[in-house]
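Only one protein chain is missing from this complex, and each of the others stays in its spot.
Let's look at chain A:
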Amino acid sequence: MTVVPPPQAQSSGGGSSSSLYDVLELVLDRGLVIDAFVRVSLVGIELIKIDVRVVVASVDTYLRFAEAVGRLDLESGPNKSPGLPEVVGQVTESGARGKSKGALSGAAETVSDALTRGREEGEKENEERPRRRSSSQSRSRSKESDE
């Protein structure tokens, strides 16, 4: 499978299993359904339906945006450092919207949470950020890479 990354993509991000990962919602939600067949229960999968897309009108959101623009270097051009790391981290954790660079990884995490239900906690932790690293056996890293 080919992945066409955004032009300004920060990592090469093309490991084939991580890109498969980004379309798993199609496997779960699309495809032919034949009524003569039983479908496996998808209990728990509703999790991936949580809508985190829109800017929600809330005090938290407002404060976050105020902080975000406060950090913006208003004098400089568009090629500044990515910025907003704490904001992003915080928001991702609370399940709200607002990923900047890593938006897809945020979405994938949500899927991952659903998919790893019922597996051991320790294992789950390792799978939470499938797209941060571009390739392979990411079993035991990823902690320090996110700061």
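The working rule: a contact is a pair of C-beta atoms (placed from the backbone, for glycine too) under 8 Å apart; a residue touches a chain by one contact, two chains touch by 3 or more; residues count from 1.
Keep in mind that, in the parts below, contacts and distances are computed from a predicted model.
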Margin query: Tell me the UniProt protein name of the chain this structure doesn't show, selecting from "Sulfur oxidation c-type cytochrome SoxX", "Molybdenum transport system permease", "GvpL/GvpF family gas vesicle protein" or "Sugar ABC transporter substrate-binding protein".
Written below: "GvpL/GvpF family gas vesicle protein"
Checklist line | Absent chain, residues of chain A that touch it | finding: 1-9, 17, 19-34, 36-42, 44-45, 48-55, 57, 59, 61-70, 72, 74, 78, 80, 82-84, 88, 97-101, 103-104, 106-107, 110-112, 114-116, 118-119, 127
